[in-house]
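Missing here is one protein chain; the remaining ones are kept as they sit in the complex.
Take a look at subunit A:
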């Protein structure tokens, strides 16, 4: 491969798409996770849990729109192929996202008797969206194969991803709350930690088995040695989360954020591993980034847009997180809290 603009631009867009989806999975992951944990909290705690994600969830979901947007803009051929192959899970995810997104607002605006209904829809929508996303990831990795083994694999990811989101959600709540709710969040984190860890190991082992390509990439010397830091770092992150959740005093001393941070690290490492496994395909074994890319001129036009706006987006996102920094408190549209 020679490095010229026409060959590099598709790679850049692949990276932008990957990062947008990673940002989505982490950011919306924690608020989907909070949604799934909602039924386990007491009634007045539910308000606070929702308040902790209130200012953020909308922007979080926009990363999904960007990820899909880049797929559509930069790789129109893959866009049609991937999304029509994932037709049903996409529809289920969308219905899940619709239900949870609106429940969030309806639950406090509708009359009080209806609140329980909207809480339930908030939970159900979050769960549905997470399961559907897991299923989508699974079928993407198996190149939309409909064999039994591949379906089982997708099913495995579909039930795992919610645990990982719940872990993120619990980690988020540990940071954003205090007192009894925080203690509950720690307990939730402890409860999902092992299932999540076991599932991650299971998926990592199964992925090379369902895809020979991926097997060859990982289990050959010298790559194998070079790649070792990924599993080792995963183990370290997992241990850090385990260590902190088992010791209330560490959390009291202000290290609660470690749980969230190490789960985020796990997500990033898993993403790196995946990116390594898939490159340079955008539809595994079918389309490479270059085959799927749109016309060079169109890519240039949108590259300018990305180069200008993405930094600005990051700046004002950081600004927004700073405004709502610290422990969550009840939300109000009024002048003073």
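Rule of thumb we're sticking to: a contact is a pair of C-beta atoms (placed from the backbone, for glycine too) under 8 Å apart; a residue touches a chain by one contact, two chains touch by 3 or more; residues count from 1.
In this section, contacts and distances are computed from a predicted model.
*Asks:* Which choice in "Cytochrome ubiquinol oxidase subunit I", "SUF system NifU family Fe-S cluster assembly protein", "Low-complexity protein" or "Urea ABC transporter permease subunit UrtB" gives the name that UniProt lists for the one chain left out?
*Replies:* Result for the unshown chain: "Cytochrome ubiquinol oxidase subunit I".
*Asks:* Please pick, from A:88, A:116 or A:149, the residue that touches the omitted chain in the full complex.
*Replies:* Candidates A:88, A:116 or A:149; residue touching the omitted chain: A:88.
*Asks:* Of the residues listed, A:21, A:36, A:74 or A:161, which one is in contact with the missing chain?
*Replies:* Reading the full complex, the residue touching the unseen chain is A:74.
*Asks:* Looking beyond the chains shown, say which of A:55, A:195, A:208 or A:231 touches the absent one.
*Replies:* Residue touching the chain left out of view: A:55.
*Asks:* In the complete complex, the non-displayed chain touches which residues of subunit A?
*Replies:* On the side of subunit A, residues 44, 47, 50-51, 54-56, 58-59, 61-62, 64-66, 68-74, 76-77, 79-84, 86-88, 90-91, 94-95, 97-99, 101-102, 104-106, 108-112, 294-295, 297-298, 301-302, 305-306, 309-310, 313, 316-317, 320, 323-324, 329-337 touch the unshown chain.
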